[in-house]
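Entry: chain A
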Amino acid sequence: MISIPELRTMFENMVTARLYEERLVQEYLEGKQPAFDISAGPIPGELHLAAGHEASGAGVCIHLRPDDTVTGPHRPHHIAIAKGVDLKRMTAEIFGRSTGLCRGKGGHMHLFDPEVNFACSGIIAQGCPPAVGAALAAKKRGTDAVAVAFLGEGAIDQGGFLESLNFAAVQRLPVLFVIEDNDWAISMPKEQVTDVKDGSQRARGFALPGVRVDSDDACDVYEAAGEAVRRARDGNGPTLLEIQVHRRMGHFMGDPETYRPDRDTELAQQRDSIERLAATLRRHGVSAEDVQAMRDRSSERVEEAIAWAKEQPEPSPEEAYEHVFTDPVEPYTAGGVQS
Partner candidate 1 sequence: MSTTTEASTAATGRQLTMSRAIVEAVAHEMRENPEVFLMGEDVAEYGGIFSSATGLLDQFGPDRVMNVPISETAYIGAAVGAAQAGMRPIAELMFVDFFGVAMDQIYNNMAKNTYMSGGAVSVPMVLTAGVGGGYNDAGQHSQTLYGTFAHLPGMKVVVPSNAYDAKGLMHSAIRSNDPVVYLFHKRLMGLGWMPSPPGPKTAVPEEDYTIPFGKAAVVREGGDATVVTLGIHVQRALDAAEELRSAGAGEVEVIDLRSLVPLDSATVVESVRKTGRLLVVDEDYRSFGVTGEVIARTAEGALDSLRAVRRLALPDVPIPYARPLENEVIPGTADISTALRSLLS
Partner candidate 2 sequence: MSEPVELNSADFWPEGAGEDDEAYLANWFVRPGSPVRKGTALCEIQVLKATLDVESPVGGHLEEVLVEEGGTFRKGTILARLRPEG
């Protein structure tokens, strides 16, 4: 049975993720208007927002400990926040600063926080094998840690995902695969690329349990993920979960979404899992003031992180040569020209 503190944690993580991305959009668009130049402004490069996915990150990660591993996809903010990634250093990374999680070498799609065993990758479904590896390490070491790989529904036709399901199944590894189904793979609707309506059915081919959560109600996600995490911790192997989420924004900032019917975007924006969870909190006796106070605290946390990040120094150009290896290799200097 879900507890009030758990409801509150999920709510704060979801609100933080939503407010965080709203603020990122403001920062991102600076220098990109009126002409949109993807490399201009304080946050350059692609930015994939997860607005509408928050219940998935919050409802799964509430069951996780810091020693559990999570790999995320290219749309990672809500998952990172729910996993407890350092928000200030994550923000500094997104702003390309030298104190960022990756010292400015990763950016928003490639966040690594070993303190809480979080990583994400920009290649579709390719976070699955490393999550399987983390689960393998946990099993070999005899701990009860688990691993979770998040992926989009557009990733379920990738070999890396299917190979990982099979490997995890045959080794009975403590790992969850969580498909966030937002109906769209950039511009391709799900029905255009697969005849399987319910991605969790992919599990059947690997003799694994597959569960679909048909709503993005955080409480439903909580229940399904809780059972899957327990299965994994108890040594009973992997589970495939699919969670229906909604893409409130384009695939990335700057996506004109000309391919998407207006009605689809409207529906996605109407179905707001955050407001639904706020109502649930109120039904459980949490006061309106208290709910508002949680929103305010989340907002402060976001503002603090962004302000801190913007004060951080940019990396010096020489840092480009560092960290190719853990045990460094002397740079090649023959002929007097480095690298």
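Regarding selection, all candidates are chains of the complex that A comes from, given by their letters.
Of note:
The definition used in the following text is that a residue touches a chain if its C-beta (ideal position, glycine included) is under 8 Å from a C-beta of that chain, and two chains touch if they have at least 3 such contacts; residues count from 1.
This one's a predicted model, so the numbers in the text were calculated from it and none came from an experiment.
Taking any copy into account, the candidate from 1 or 2 that touches chain A in the complex is 1. On the chain A side of its complex with candidate 1, the touching residues are 69, 71, 100-106, 110, 112-114, 117, 119, 121, 123, 126, 128-138, 140-141, 147, 159-160, 163-164, 166-167, 170, 322-327, 329-330, 332, 334-337.
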